[in-house]
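Here the complex is missing one protein chain, while the rest keep their positions.
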Amino acid sequence: MCLAIPARVSQILDDDRAIIDIDGVQKEISLALVDDVAIGDYVIVHVGYALGRLDPAEARKTLELLKEMSSTSSETIAS
Amino acid sequence: MSAPQARTKRKFGTPLNFKRGVIELSHGSGGRAMAQLIDELFAKSLDNPWLAQGNDQACLQLPAGRVAMTTDSYVISPLFFPGGDIGSLAIHGTINDIAMSGARPLHLASGFIIEAGFPLGDLRQIVESMAAAARAADVAVVTGDTKVVERGKADGVFINTTGIGVIPEGLHLSGDLAQPGDSILINGTIGDHGVAVMSKRTELDFDVSVVSDSAALHDLVRVMVSATPQMRCLRDPTRGGVATTLNEIARQSGVGMMIEEAAIPIQAEVAAVCELLGLDPLYVANEGKLIAICPPHYASNLLDAMMSHPLGGKSAVIGEVVADPHHFVRMQTAFGGSRIVDWLSSEQLPRIC
Partner (left out) sequence: MKYIDEFRDGVTARGVAEQIVLEAKPGREYNLMEFCGGHTHAIYRYGVQDLLPDNVHMIHGPGCPVCVLPIGRLDMVLGLADREDVTLCTYGDMLRVPGSKGRSLLKAKSEGADIRMVYSAADALKLAHQLPERQVVFFAIGFETTTPPTAVAILGAQAQGLENFTVFCNHVLTPSAIANILESPDVRELGTVPIDGFLGPAHVSVVIGSQPYEFFAREYHKPVIISGFEPLDVMQSILMLIRQLNSGRAEVENQYIRAVSRHGNIKAKRMVAEVFELRRLFEWRGLGVVPYSALRIKNRFAKFDAEARFDLRYTPAKEHNGCECGAILRGVLQPIDCKLFATVCTPETPMGSCMVSSEGACAAHYSYGRYQAEAETA
(Lines give C-alpha, C1' and ligand atoms only; values in the text may rest on other atoms or scores of the structure.)
Protein backbone atom coordinates (compact mmCIF):
# COMPACT_ATOMS: atom_id res chain seq x y z
CA MET A 1 0.00 0.00 0.00
CA CYS A 2 1.03 3.53 0.16
CA LEU A 3 1.28 5.30 3.43
CA ALA A 4 -0.11 8.78 2.93
CA ILE A 5 -1.82 11.18 5.30
CA PRO A 6 -3.89 14.32 5.04
CA ALA A 7 -2.08 17.40 6.31
CA ARG A 8 -2.77 21.10 6.48
CA VAL A 9 -0.51 23.42 4.49
CA SER A 10 0.72 26.02 6.97
CA GLN A 11 3.32 27.85 4.90
CA ILE A 12 4.19 28.14 1.22
CA LEU A 13 7.91 28.34 0.44
CA ASP A 14 9.85 29.05 -2.75
CA ASP A 15 10.69 26.42 -5.28
CA ASP A 16 7.44 24.41 -5.08
CA ARG A 17 8.02 23.68 -1.40
CA ALA A 18 5.65 24.04 1.55
CA ILE A 19 5.42 23.33 5.27
CA ILE A 20 2.63 21.09 6.46
CA ASP A 21 1.28 20.77 9.99
CA ILE A 22 -0.28 17.69 11.55
CA ASP A 23 -1.26 18.30 15.17
CA GLY A 24 1.86 20.35 15.83
CA VAL A 25 4.23 18.26 13.74
CA GLN A 26 5.81 20.30 10.96
CA LYS A 27 7.39 18.91 7.86
CA GLU A 28 8.68 20.38 4.65
CA ILE A 29 7.17 18.79 1.55
CA SER A 30 7.21 19.25 -2.21
CA LEU A 31 4.27 20.73 -4.11
CA ALA A 32 5.75 19.74 -7.49
CA LEU A 33 2.81 17.43 -8.25
CA VAL A 34 -0.07 19.78 -7.45
CA ASP A 35 -0.93 23.27 -8.66
CA ASP A 36 -2.41 26.28 -6.88
CA VAL A 37 -2.16 25.07 -3.30
CA ALA A 38 -2.95 27.76 -0.73
CA ILE A 39 -2.28 28.05 2.98
CA GLY A 40 -5.00 26.23 4.90
CA ASP A 41 -5.57 23.63 2.17
CA TYR A 42 -5.38 19.98 3.12
CA VAL A 43 -3.17 17.81 0.91
CA ILE A 44 -2.51 14.07 0.85
CA VAL A 45 1.19 13.61 1.64
CA HIS A 46 3.20 10.60 0.51
CA VAL A 47 7.03 10.26 0.72
CA GLY A 48 7.38 14.00 1.19
CA TYR A 49 5.21 14.98 -1.79
CA ALA A 50 1.66 16.31 -1.93
CA LEU A 51 -0.12 13.83 -4.20
CA GLY A 52 -3.41 15.61 -4.34
CA ARG A 53 -5.82 17.77 -2.44
CA LEU A 54 -8.35 16.71 0.16
CA ASP A 55 -11.79 18.16 -0.40
CA PRO A 56 -13.26 19.20 2.99
CA ALA A 57 -16.83 19.34 1.61
CA GLU A 58 -16.59 15.76 0.31
CA ALA A 59 -15.05 14.62 3.60
CA ARG A 60 -18.01 16.14 5.42
CA LYS A 61 -20.42 14.38 3.09
CA THR A 62 -18.74 11.01 3.65
CA LEU A 63 -18.92 11.50 7.41
CA GLU A 64 -22.58 12.46 7.22
CA LEU A 65 -23.27 9.40 5.14
CA LEU A 66 -21.45 7.23 7.68
CA LYS A 67 -23.47 8.73 10.52
CA GLU A 68 -26.62 8.12 8.55
CA MET A 69 -25.66 4.52 7.82
CA SER A 70 -24.92 3.86 11.44
CA SER A 71 -28.09 5.47 12.75
CA THR A 72 -30.49 3.82 10.31
CA SER A 73 -29.33 0.36 11.24
CA SER A 74 -32.56 -0.28 13.15
CA GLU A 75 -34.73 0.64 10.19
CA THR A 76 -35.45 -1.53 7.20
CA ILE A 77 -33.56 -0.60 4.11
CA ALA A 78 -35.02 -0.87 0.67
CA SER A 79 -32.64 -0.41 -2.23
CA MET B 1 27.46 5.26 54.73
CA SER B 2 30.78 6.82 55.57
CA ALA B 3 32.43 8.86 52.87
CA PRO B 4 36.21 8.92 52.47
CA GLN B 5 38.25 12.07 53.02
CA ALA B 6 39.10 14.13 49.97
CA ARG B 7 42.79 14.62 49.18
CA THR B 8 44.60 17.53 47.63
CA LYS B 9 44.26 17.78 43.86
CA ARG B 10 47.07 17.52 41.34
CA LYS B 11 47.69 20.60 39.23
CA PHE B 12 48.44 20.74 35.51
CA GLY B 13 50.22 23.38 33.42
CA THR B 14 47.63 24.41 30.81
CA PRO B 15 43.97 23.78 31.64
CA LEU B 16 41.86 21.75 29.17
CA ASN B 17 40.58 23.84 26.27
CA PHE B 18 36.83 23.22 26.34
CA LYS B 19 36.21 25.78 23.61
CA ARG B 20 38.25 24.31 20.80
CA GLY B 21 39.98 21.24 22.19
CA VAL B 22 39.24 17.67 21.19
CA ILE B 23 39.79 14.27 22.75
CA GLU B 24 43.10 12.76 21.70
CA LEU B 25 44.36 9.20 22.04
CA SER B 26 46.60 10.40 24.87
CA HIS B 27 43.49 11.15 26.96
CA GLY B 28 42.98 7.44 27.31
CA SER B 29 46.59 6.35 27.59
CA GLY B 30 46.89 6.34 31.35
CA GLY B 31 49.39 9.23 31.40
CA ARG B 32 49.26 12.84 32.44
CA ALA B 33 46.68 13.83 29.81
CA MET B 34 44.25 11.27 31.15
CA ALA B 35 44.82 12.32 34.73
CA GLN B 36 44.15 15.90 33.72
CA LEU B 37 40.90 14.93 31.93
CA ILE B 38 39.72 13.04 35.00
CA ASP B 39 40.65 15.81 37.39
CA GLU B 40 39.44 18.79 35.41
CA LEU B 41 36.29 17.24 34.03
CA PHE B 42 35.01 14.01 35.57
CA ALA B 43 36.05 14.43 39.22
CA LYS B 44 35.26 18.12 39.15
CA SER B 45 31.75 17.76 37.71
CA LEU B 46 30.69 14.56 39.39
CA ASP B 47 32.31 15.85 42.56
CA ASN B 48 32.01 13.35 45.39
CA PRO B 49 34.43 12.14 48.05
CA TRP B 50 34.85 8.66 46.50
CA LEU B 51 35.94 10.01 43.14
CA ALA B 52 38.09 12.66 44.74
CA GLN B 53 40.07 9.93 46.45
CA GLY B 54 41.45 8.93 43.07
CA ASN B 55 41.48 5.18 43.62
CA ASP B 56 40.66 2.54 41.04
CA GLN B 57 37.68 1.48 43.09
CA ALA B 58 35.18 2.93 45.54
CA CYS B 59 34.93 1.28 48.95
CA LEU B 60 31.34 1.37 50.11
CA GLN B 61 29.42 0.64 53.23
CA LEU B 62 25.96 -0.65 52.30
CA PRO B 63 22.90 -0.66 54.54
CA ALA B 64 21.48 -4.06 55.46
CA GLY B 65 19.09 -5.78 53.07
CA ARG B 66 18.95 -7.39 49.66
CA VAL B 67 21.06 -5.56 47.07
CA ALA B 68 19.85 -4.89 43.52
CA MET B 69 22.53 -4.50 40.86
CA THR B 70 22.28 -3.65 37.18
CA THR B 71 24.34 -2.49 34.22
CA ASP B 72 23.40 -0.77 30.99
CA SER B 73 25.30 0.60 28.02
CA TYR B 74 24.17 3.80 26.36
CA VAL B 75 24.56 4.22 22.62
CA ILE B 76 22.41 6.90 21.07
CA SER B 77 22.35 9.05 17.98
CA PRO B 78 22.10 11.99 18.24
CA LEU B 79 23.95 12.40 21.56
CA PHE B 80 21.94 15.52 22.41
CA PHE B 81 18.16 15.50 22.03
CA PRO B 82 15.23 17.57 23.32
CA GLY B 83 14.82 16.79 27.00
CA GLY B 84 18.24 15.27 27.61
CA ASP B 85 21.45 13.81 26.28
CA ILE B 86 23.45 10.63 26.59
CA GLY B 87 24.78 11.82 29.97
CA SER B 88 21.45 12.28 31.73
CA LEU B 89 20.14 9.16 30.01
CA ALA B 90 23.06 7.11 31.38
CA ILE B 91 22.06 8.13 34.91
CA HIS B 92 18.28 7.84 34.55
CA GLY B 93 18.34 4.52 32.72
CA THR B 94 20.46 2.74 35.30
CA ILE B 95 18.64 4.28 38.26
CA ASN B 96 15.37 3.09 36.73
CA ASP B 97 16.61 -0.44 36.22
CA ILE B 98 17.49 -0.57 39.91
CA ALA B 99 14.27 1.12 40.97
CA MET B 100 12.12 -1.43 39.10
CA SER B 101 13.07 -3.95 41.81
CA GLY B 102 11.66 -1.51 44.35
CA ALA B 103 15.21 -0.75 45.52
CA ARG B 104 16.51 2.63 46.58
CA PRO B 105 19.44 3.35 44.24
CA LEU B 106 22.64 4.21 46.12
CA HIS B 107 25.73 4.24 43.94
CA LEU B 108 26.63 4.26 40.28
CA ALA B 109 29.81 3.41 38.39
CA SER B 110 30.39 4.69 34.90
CA GLY B 111 32.68 3.80 31.99
CA PHE B 112 33.22 6.07 28.98
CA ILE B 113 34.44 4.99 25.56
CA ILE B 114 35.25 8.13 23.58
CA GLU B 115 36.19 8.49 19.94
CA ALA B 116 39.38 10.47 19.27
CA GLY B 117 38.51 13.87 17.85
CA PHE B 118 35.39 14.25 19.99
CA PRO B 119 35.01 17.91 21.06
CA LEU B 120 35.97 18.49 24.69
CA GLY B 121 33.16 21.03 24.96
CA ASP B 122 30.57 18.40 24.05
CA LEU B 123 32.14 15.95 26.48
CA ARG B 124 31.92 18.54 29.24
CA GLN B 125 28.27 19.15 28.45
CA ILE B 126 27.58 15.41 28.69
CA VAL B 127 29.48 14.95 31.95
CA GLU B 128 27.87 18.01 33.51
CA SER B 129 24.44 16.80 32.52
CA MET B 130 25.28 13.44 34.04
CA ALA B 131 26.39 15.17 37.23
CA ALA B 132 23.20 17.24 37.40
CA ALA B 133 21.03 14.16 36.87
CA ALA B 134 22.92 12.25 39.58
CA ARG B 135 22.69 15.15 42.02
CA ALA B 136 18.96 15.58 41.40
CA ALA B 137 18.47 11.88 42.06
CA ASP B 138 20.71 12.00 45.13
CA VAL B 139 22.91 9.21 43.80
CA ALA B 140 26.68 9.45 43.38
CA VAL B 141 28.87 8.19 40.55
CA VAL B 142 31.52 6.76 42.82
CA THR B 143 33.94 5.27 40.34
CA GLY B 144 34.58 5.40 36.62
CA ASP B 145 36.77 4.62 33.67
CA THR B 146 37.72 6.38 30.45
CA LYS B 147 38.98 4.82 27.25
CA VAL B 148 39.72 6.55 23.97
CA VAL B 149 39.47 4.71 20.65
CA GLU B 150 40.71 5.78 17.22
CA ARG B 151 38.57 7.99 15.10
CA GLY B 152 35.92 6.02 13.23
CA LYS B 153 35.91 3.22 15.79
CA ALA B 154 33.04 4.63 17.87
CA ASP B 155 30.09 6.93 17.37
CA GLY B 156 31.24 9.89 19.47
CA VAL B 157 30.73 8.58 22.99
CA PHE B 158 29.50 5.33 24.47
CA ILE B 159 28.71 5.20 28.19
CA ASN B 160 28.20 2.21 30.41
CA THR B 161 26.67 2.73 33.83
CA THR B 162 26.39 0.16 36.60
CA GLY B 163 24.37 0.73 39.72
CA ILE B 164 23.47 -0.81 43.03
CA GLY B 165 20.63 -0.20 45.44
CA VAL B 166 19.02 -1.73 48.48
CA ILE B 167 15.56 -3.29 48.47
CA PRO B 168 13.20 -2.49 51.37
CA GLU B 169 12.65 -5.45 53.62
CA GLY B 170 9.75 -7.72 52.70
CA LEU B 171 9.30 -6.30 49.22
CA HIS B 172 9.43 -8.73 46.32
CA LEU B 173 8.74 -7.46 42.80
CA SER B 174 9.42 -9.66 39.80
CA GLY B 175 8.34 -10.11 36.19
CA ASP B 176 7.17 -13.68 36.86
CA LEU B 177 4.53 -12.74 39.44
CA ALA B 178 1.71 -11.39 37.26
CA GLN B 179 -1.56 -13.31 37.71
CA PRO B 180 -4.79 -13.40 35.72
CA GLY B 181 -7.07 -10.63 36.91
CA ASP B 182 -4.22 -8.27 37.85
CA SER B 183 -4.41 -4.66 36.70
CA ILE B 184 -1.84 -3.07 34.38
CA LEU B 185 -0.91 0.59 34.99
CA ILE B 186 1.37 3.13 33.35
CA ASN B 187 2.56 6.49 34.70
CA GLY B 188 1.91 8.65 31.64
CA THR B 189 2.12 9.20 27.88
CA ILE B 190 3.91 6.72 25.64
CA GLY B 191 6.54 7.21 22.94
CA ASP B 192 7.82 10.65 23.98
CA HIS B 193 11.50 9.68 24.15
CA GLY B 194 11.61 7.83 20.85
CA VAL B 195 9.86 10.63 18.99
CA ALA B 196 12.06 13.34 20.56
CA VAL B 197 15.18 11.46 19.43
CA MET B 198 13.80 10.78 15.94
CA SER B 199 12.95 14.46 15.54
CA LYS B 200 16.67 15.26 15.63
CA ARG B 201 17.67 12.66 13.05
CA THR B 202 18.37 14.63 9.94
CA GLU B 203 17.18 12.00 7.47
CA LEU B 204 13.63 12.09 8.85
CA ASP B 205 13.40 15.86 8.70
CA PHE B 206 10.41 16.97 10.73
CA ASP B 207 9.90 19.47 13.55
CA VAL B 208 8.02 18.80 16.71
CA SER B 209 8.08 20.21 20.24
CA VAL B 210 7.99 16.81 21.97
CA VAL B 211 10.74 16.40 24.59
CA SER B 212 12.09 13.13 25.92
CA ASP B 213 10.47 11.84 29.09
CA SER B 214 13.92 10.80 30.38
CA ALA B 215 13.65 10.89 34.18
CA ALA B 216 14.76 9.03 37.30
CA LEU B 217 11.76 7.08 38.55
CA HIS B 218 12.99 5.89 41.95
CA ASP B 219 11.10 8.51 43.91
CA LEU B 220 7.85 7.63 42.13
CA VAL B 221 8.59 3.99 42.89
CA ARG B 222 9.16 4.84 46.55
CA VAL B 223 5.73 6.44 46.71
CA MET B 224 4.12 3.50 44.89
CA VAL B 225 5.78 0.88 47.07
CA SER B 226 4.71 2.60 50.25
CA ALA B 227 1.12 2.98 49.00
CA THR B 228 0.83 -0.52 47.55
CA PRO B 229 3.47 -2.97 48.75
CA GLN B 230 1.24 -5.68 47.25
CA MET B 231 2.42 -4.72 43.74
CA ARG B 232 3.65 -7.72 41.77
CA CYS B 233 5.91 -6.25 39.18
CA LEU B 234 7.43 -3.04 37.82
CA ARG B 235 9.28 -2.60 34.55
CA ASP B 236 10.36 0.38 32.49
CA PRO B 237 9.26 0.12 28.84
CA THR B 238 12.41 1.50 27.21
CA ARG B 239 13.68 0.03 23.92
CA GLY B 240 10.83 -1.79 22.14
CA GLY B 241 8.25 0.26 24.03
CA VAL B 242 5.22 -0.77 26.04
CA ALA B 243 4.41 -3.66 23.69
CA THR B 244 7.76 -5.35 24.26
CA THR B 245 7.64 -4.94 28.04
CA LEU B 246 4.14 -6.42 28.23
CA ASN B 247 5.22 -9.38 26.10
CA GLU B 248 8.25 -9.95 28.34
CA ILE B 249 6.14 -9.99 31.48
CA ALA B 250 3.47 -12.18 29.86
CA ARG B 251 6.09 -14.76 28.92
CA GLN B 252 7.87 -14.63 32.28
CA SER B 253 4.62 -15.02 34.21
CA GLY B 254 3.02 -17.48 31.79
CA VAL B 255 -0.07 -15.30 31.29
CA GLY B 256 -1.76 -13.23 28.59
CA MET B 257 -2.72 -9.57 28.66
CA MET B 258 -5.61 -7.55 27.33
CA ILE B 259 -5.00 -3.84 27.03
CA GLU B 260 -7.38 -1.14 25.94
CA GLU B 261 -6.22 1.22 23.21
CA ALA B 262 -8.45 4.09 24.33
CA ALA B 263 -6.98 4.01 27.85
CA ILE B 264 -3.34 4.36 26.82
CA PRO B 265 -2.14 7.96 27.26
CA ILE B 266 -0.42 9.47 24.23
CA GLN B 267 0.36 13.03 23.19
CA ALA B 268 -1.28 14.24 19.98
CA GLU B 269 2.10 15.16 18.48
CA VAL B 270 3.56 11.73 19.20
CA ALA B 271 0.57 10.10 17.56
CA ALA B 272 0.97 12.39 14.55
CA VAL B 273 4.67 11.58 14.11
CA CYS B 274 3.88 7.87 14.28
CA GLU B 275 1.17 8.36 11.68
CA LEU B 276 3.56 10.23 9.40
CA LEU B 277 6.32 7.64 9.62
CA GLY B 278 4.15 4.54 9.76
CA LEU B 279 5.25 3.57 13.27
CA ASP B 280 3.23 1.99 16.06
CA PRO B 281 3.62 4.07 19.25
CA LEU B 282 3.31 0.93 21.37
CA TYR B 283 6.80 -0.01 20.16
CA VAL B 284 8.40 3.43 20.52
CA ALA B 285 10.93 3.90 23.35
CA ASN B 286 10.28 5.59 26.69
CA GLU B 287 12.87 6.64 29.29
CA GLY B 288 10.68 7.92 32.10
CA LYS B 289 7.82 5.45 32.13
CA LEU B 290 7.03 2.36 34.11
CA ILE B 291 4.51 -0.43 33.80
CA ALA B 292 3.09 -1.58 37.13
CA ILE B 293 1.12 -4.75 37.72
CA CYS B 294 -0.91 -5.19 40.90
CA PRO B 295 -3.86 -7.20 42.20
CA PRO B 296 -7.09 -5.61 40.88
CA HIS B 297 -8.45 -4.42 44.22
CA TYR B 298 -5.30 -2.35 44.83
CA ALA B 299 -5.40 -0.67 41.41
CA SER B 300 -7.28 2.48 42.35
CA ASN B 301 -5.17 2.96 45.44
CA LEU B 302 -2.00 2.59 43.38
CA LEU B 303 -3.33 4.87 40.65
CA ASP B 304 -4.05 7.60 43.23
CA ALA B 305 -0.52 7.31 44.60
CA MET B 306 0.99 7.52 41.11
CA MET B 307 -1.12 10.52 40.17
CA SER B 308 -0.06 12.37 43.30
CA HIS B 309 3.58 12.28 42.12
CA PRO B 310 4.99 14.82 39.60
CA LEU B 311 6.09 11.95 37.34
CA GLY B 312 2.70 10.27 37.37
CA GLY B 313 0.14 13.01 36.68
CA LYS B 314 -1.16 11.23 33.59
CA SER B 315 -1.14 7.72 35.01
CA ALA B 316 -3.79 5.29 33.86
CA VAL B 317 -5.00 1.73 34.21
CA ILE B 318 -4.47 0.38 30.69
CA GLY B 319 -5.59 -3.22 30.91
CA GLU B 320 -5.56 -6.49 32.75
CA VAL B 321 -3.68 -9.73 32.96
CA VAL B 322 -5.64 -12.69 31.56
CA ALA B 323 -5.15 -16.43 31.46
CA ASP B 324 -3.75 -17.47 28.06
CA PRO B 325 -1.66 -20.57 27.40
CA HIS B 326 -0.12 -18.85 24.36
CA HIS B 327 0.90 -15.75 26.36
CA PHE B 328 -0.52 -13.33 23.80
CA VAL B 329 -0.73 -9.64 24.52
CA ARG B 330 -3.93 -8.43 22.89
CA MET B 331 -5.55 -5.06 22.52
CA GLN B 332 -9.15 -3.97 22.39
CA THR B 333 -8.97 -1.29 19.69
CA ALA B 334 -10.73 2.04 20.10
CA PHE B 335 -12.47 1.12 16.85
CA GLY B 336 -14.18 -1.83 18.49
CA GLY B 337 -12.16 -4.81 17.33
CA SER B 338 -9.24 -6.66 18.83
CA ARG B 339 -5.76 -7.57 17.70
CA ILE B 340 -2.52 -9.09 18.89
CA VAL B 341 0.24 -6.82 20.12
CA ASP B 342 3.12 -9.05 19.13
CA TRP B 343 6.82 -9.05 19.82
CA LEU B 344 8.69 -6.78 17.47
CA SER B 345 10.55 -8.78 14.82
CA SER B 346 13.29 -6.14 14.85
CA GLU B 347 13.68 -2.40 15.26
CA GLN B 348 10.77 -0.42 13.76
CA LEU B 349 11.82 1.52 10.68
CA PRO B 350 9.95 4.38 9.07
CA ARG B 351 8.04 3.04 6.09
CA ILE B 352 6.31 4.34 3.01
CA CYS B 353 3.99 1.41 2.48
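Labels A and B are assigned to the chains in the order they are written; within every chain, residues are numbered from 1.
Criterion: a residue touches a chain if its C-beta (ideal position, glycine included) is under 8 Å from a C-beta of that chain, and two chains touch if they have at least 3 such contacts.
In this text the structure is predicted, and so the values were computed from the model without any measurement.
Contact between chain A and the unshown chain involves residues 1-6, 8, 22-23, 30, 32-35, 42, 44, 46-49, 51-56, 58-59, 61-63, 65-67, 69-74, 77, 79. Annotation for chain B: contacts to the undisplayed chain at residues 203-205, 262, 268, 271-272, 275, 277, 325-326, 328, 330, 333-340, 342, 345-346, 349-353.
Please note the rule applied: only the chains that are shown with their structure count from here on.
Taking the mean of the C-alpha atoms as each chain's centre, chain A and chain B sit 38 Å apart.
The residues of chain A lying in touch with chain B in their complex are 1-3, 5, 22-28, 45-47. The residues of chain B lying in touch with chain A in their complex are 205-209, 268-269, 271-273, 275-276, 278, 351-353.
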